[in-house]
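Let me give you the structure first, and then I'll get to my questions.
Yeah, one chain of the complex is gone here, protein chain that is, but the others are all in their spots.
For subunit A:
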């Protein structure tokens, strides 16, 4: 199983109750971050932009992590889970990112088995293609897209039930890092 750096969290919080507002509205957000602490921080970051509340006059009500459910493992008591990590899905991610010249919206598509994997792909792709670091990216929306509605050619080219392509170069690698040596007796054969 692939271990994902980005975890999905559901964070619930609200402003502290005061005399003017006995029952402040409760807000729930779905976030991606590497750990819980960062998730809580991100939650307040977004909530500050939507409502006049800060961490100092607000309270966190719940934070739950989304997990991958494997059929052979016990179900961990969390609210959001990846129902089918063995099924390949097309994920569409809408994001807002800050470039050197301003904010832009973007829609990207990724093929992956899990949503966390797709989000991680998105972050690494934004970093490589646009030099955008992870803290400059805000995920607006994510969705699984059925194959017919995919917009990008790079995902649509894999929607082929009879897909067939050769691997052009063979990767010559020792089977474990322990067997790695600087010098080899002979040149590698790269033909598959």
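Following the convention adopted for this analysis, contacts are C-beta pairs under 8 Å (C-beta built on N, C-alpha and C of every residue); 3 or more make two chains touch, one makes a residue touch a chain; residues count from 1.
Heads up, the rule we're going with is that contacts and distances are computed from a predicted model.
Only one of "Glyceronephosphate O-acyltransferase", "Alpha-endosulfine", "Ribosomal protein L14" or "Spermatogenesis-defective protein 39 homolog" fits the UniProt record of the hidden chain, and that name is "Ribosomal protein L14".
Within the full complex, the residue among A:25, A:83, A:100 or A:164 touching the omitted chain is A:164. Annotation for subunit A: contacts to the undisplayed chain at residues 1-2, 70, 72, 86-88, 111-113, 154-155, 158, 161-168, 170-171, 173, 175-176, 191-192.
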